[in-house]
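Note that this complex is displayed minus one protein chain, with the remaining chains in position.
To keep things simple, chains are lettered A and B as they appear, and every chain counts its residues starting from 1.
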Amino acid sequence: MAEVEGVERDAETSPGWRRLLRGLVRWETLLVLLLLASIAYGTSVSPHFLDSITLFFIGLNVGEIAIIALPLTLIIVTGEIDLSVASMLGLTGLFMAELFDHGWPIWPAIVAAVLLGGVLGAFNGFLITRLGLPSLAVTIGTLTLYRGIAQGILPTDTISGFPQGLANIGVVPIPHTHISYSVLIFLVLAVVFGVVLHATPLGRAIFAIGANQEAAFYSGIRVKRIKFWLFVLSGMTCGLAGVLWTLRFASARYDSGIGLELFVVTVVLLGGVSIFGGRGTIVGVVLAVAVLGTLQTAMTADLIPAQDQNIVVGGLLLASVIVPNLGDIYRRAQARLRAVAARRQAARVAQEEPT
Amino acid sequence: MTTSQSAPVIALEHAQKSFGAVHALEDGEIELFGGEVHGLVGENGAGKSTLVKILAGVHRSDAGRLLLDGEEAIFDNAKQSQAAGIAIIFQEPTLFPDLTVAENIFVGAQPLKRFRRIDGRRMRREAGALFEQLGVRLDPDRLARGLSIADQQLVEIAKALTTNARVIVMDEPTAALTTNEVEQLFRIVETLRARGNAVLFVSHRLEEIFAVCQRVTVMRDGRHVWTKPIGEVTVQSVIRAMVGRDMDALFPKIDTEPGRVVLKVDRLTREGDFTDVSFVVRSGEIVALAGLVGAGRSEVARAIFGIDRWDAGTVEIDGRRLPPGSPTAAMAAGIALVPEDRRQQGLVMDFSIERNIALASLDTVRRGGLILRGSERRFARDWALRLRLKYARLTNPVWTLSGGNQQKAVLAKWLGRKPTLLIVDEPTRGIDVGTKAEVHRLLSELAAQGVAILMISSELPEVLGMADRIVVLFEGRVMREFARADADEDAIMHAATGLVEEAA
Partner (left out) sequence: MTSVAEDQGVLEPRSGSHAFAEFLARFRELGIVLALVIVVGAATIDNHLFLSAANVQQILAGSAIIALLAIGETVVIITRNVDLSIGSILGISAYATGVLYVHHPGIALPVVFLVALAIGTACGVVNGLIVTVARVPSLVVTLGTLYIIRGIDGAWAGGNQVNASMLPDSFNKIGYETVLGIPYLGWIAIIAVAAATYAMRSFRTARDFYAIGSDPDAARLAGIPVGGRVFLAFVLSGAIAGVTGALWLSLYASVDAIAGVGYEFQVIAAVVVGGVAIFGGSGTVLGAALGALLLYAINSALVVVNVSSFWSLALSGGLLLAAIAFDRLIALRVAPAMRTRRRARG
């Protein structure tokens, strides 16, 4: 036994306090602090910020973003990206409204919208896994294509007049609570996604693909198949979000949710998911959703216009990718300074003793 | 011979280099003179490429001296080595595929005309002149994309000439060349020698060494064995110097009665990689795939496991045919592959030790679709214990392990599946002697338990000590098959270098 448990010498190089510190500055801890700061900001703006009705509005504001962020988290963990989410949301919402407008009952129209989302996602997945195209380029293309199709179908009009009962789920809380329907859906899905990502063979495979695709393939993981279905899943989830969005605003327009990809990508990266793949947690993403929702609602309460809020969200996005790199940046800068100093020193020595 | 009597252009004395616990080079020594082609031979892991990388400035030796024209020098990086007039031609050069041949030759140093504009005409003319000098035809205006390996090497050689390199190091330059291309390369090497360049020619293929070199240096186990003029040595004496080592105690292969045929490979072909490869592996038997680097051994293993598709032929496990290109099907049939590159293919370096060990056996550590942390840990600890893996915590990332223990982790990952056929590709490369012996004992025990083992190894003593049968590949084809009793180092080396008629 003693031999087995023998300590590898290079395994334990960092002193205890440093490990303790590293444990404390976990990304999630930072997010909790950020959340508290957002709440503090909110309460300073409005004394009623902590009222339960605010909770409802926070949920209402970020519901769709939060739902879409879940499959995108899995996609980014595998090292890919899906920028077409907002366009899929817009197109599926419009599709549902068009079907309804053409006399379909609402429920089949909703199912059809979700299925259309799956088809749109499958198109992404096909181009990425079967043709081997980079997901960045493909989803920039489909971002444009899907939005363009929506614009072509319904350039100027809006469709509205959905059944009152369903349209209400967008704007009223679940009876006897202050939780919006979209938040409930998000929380249920978050549990499902969290379990899948962190506790099933599929989740393990997703991490392995992102951390080392080749080793994953050598371990019998079906890399392409998993990626393909993740894009389909992303599309279907966007379909669901598109339905919710359309019902919430009680109208469908071609530009529904335009630019939402910024918020979704921000939530995922702010949640501590590595843009290079292989790392991330659903808990982090849930916390990031809470941060973004609280901050947005607080800013709205502070009467900050939407454009200005975009500056903050864009800044959050940049911060969430730069901050984890600060250590590296510092080390590189130090190394460069040392190299410059060494060169100066060498030049001085060479001057002193000419050969 | 034009070897000058003055100091060597470049010399390396008592160079040492370690990577962590691995001593890649313990006593490297080489002297290169202008106007001389110097051969460097040795088995894989003998330290040749480490020595080359020290000359290239990629690695810095831990100890020893580097002499440039008799003066001590230090290369901190590749640029300093280039500035000192040393050019390295790698086996597979890294050109810019989207730039033209001429641009690749002059990248970063293009001839300029007024206003610092690139003088394209002069660049093409000079490139053409260089190729003429080398006696080859290559269009300076074509893109580098799609050039054959031989032509890519030509571009690198031409590039070396533009920087007025005095020393040209060729690291296994012929490994991927055809006969005609090799002949052309020999002519160019001769041209370079006649110009007064020093050429270091690293190769596995002894007949090439004898064809182009004036002197030859043999290395073994990271040490310089001897350097002699080519006229004073024979193929036999070189091979003896390369492999000669004590090897009785290290390889405890237990004798077993081979059982049923587990793996049957029949006329397996993958275009460009291997052709008509047939052999069988029985249960309880260790079969070695021997041959030089690039002979197609790993490619055969990868195809059997489904990583690459094959174009023709069949693979049968216990009489059932495998579909091509499906690792999942191969695993279901009971195959396990411990790949060549454990850092890139064998392990997910950022994953913990336990997750790596369990990664191929997720089905056995789950219940109702969920991975049970406890049973995953028990599984990992169980196999870590059986393989005597040395670790601090199972939750530490696997990169915290030493090379030998990383290899044990890969073995644990695959043994955990209780395979009927275990393929191991270079199972002891880059690991310390103690662990090496443990791995050998383990393979031997597994065979005794009835596992069929297909082993790829470049170390002849390992092959001879461990294998019941030896299949030698050369240029993607089965050259010879030996029974354990018939095999010796000379015979295998001859077959592996394509010199089958001498051995017969």
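Methods note: contacts are C-beta pairs under 8 Å (C-beta built on N, C-alpha and C of every residue); 3 or more make two chains touch, one makes a residue touch a chain.
Note that the structure is predicted; figures quoted are calculated from it, not measured.
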Answer for the absent chain's shown contacts is A, B
Can you tell me which of B:V107, B:A129, B:A194 or B:A448 touches the chain that was removed from the display?
B:V107
Hey, which of A:L30, A:V85 or A:V138 is the one touching the hidden chain?
A:V138
The listed residue (A:S44, A:N310 or A:Q334) that touches the chain absent from the view is A:N310
Thinking of the whole complex, not just what is shown, which of B:G222, B:G294 or B:G403 touches the missing chain?
B:G294
Take the complete complex as the reference. Which residues in chain A touch the chain that isn't displayed?
81, 83, 127, 129-134, 136-138, 140-149, 151-152, 155, 213-214, 217, 223-224, 259, 261-262, 265, 269, 275-276, 305, 307-315, 317-318, 321-322, 325, 328-329
Considering the whole complex, not just the chains shown, which residues of chain B touch the missing one?
78-79, 92, 94-99, 103, 107-108, 110, 112, 116-118, 120, 145-146, 149, 176, 178-179, 271-273, 275, 294, 296, 307-309, 311, 325, 475-477, 498
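Note that in this section only the chains that are shown with their structure count from here on.
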As the complex stands, chain A meets chain B at residues 3-4, 6-8, 10-12, 195, 199-201, 204-205, 207-208, 211-212, 214-220, 222, 278-279
In the complex with chain A, residue positions of chain B that touch it:
20, 305, 307, 327-328, 330-331, 337, 339, 344-351, 355, 359-360, 362-363, 366, 369-371, 384-385, 388-393, 396, 400-402, 405, 413
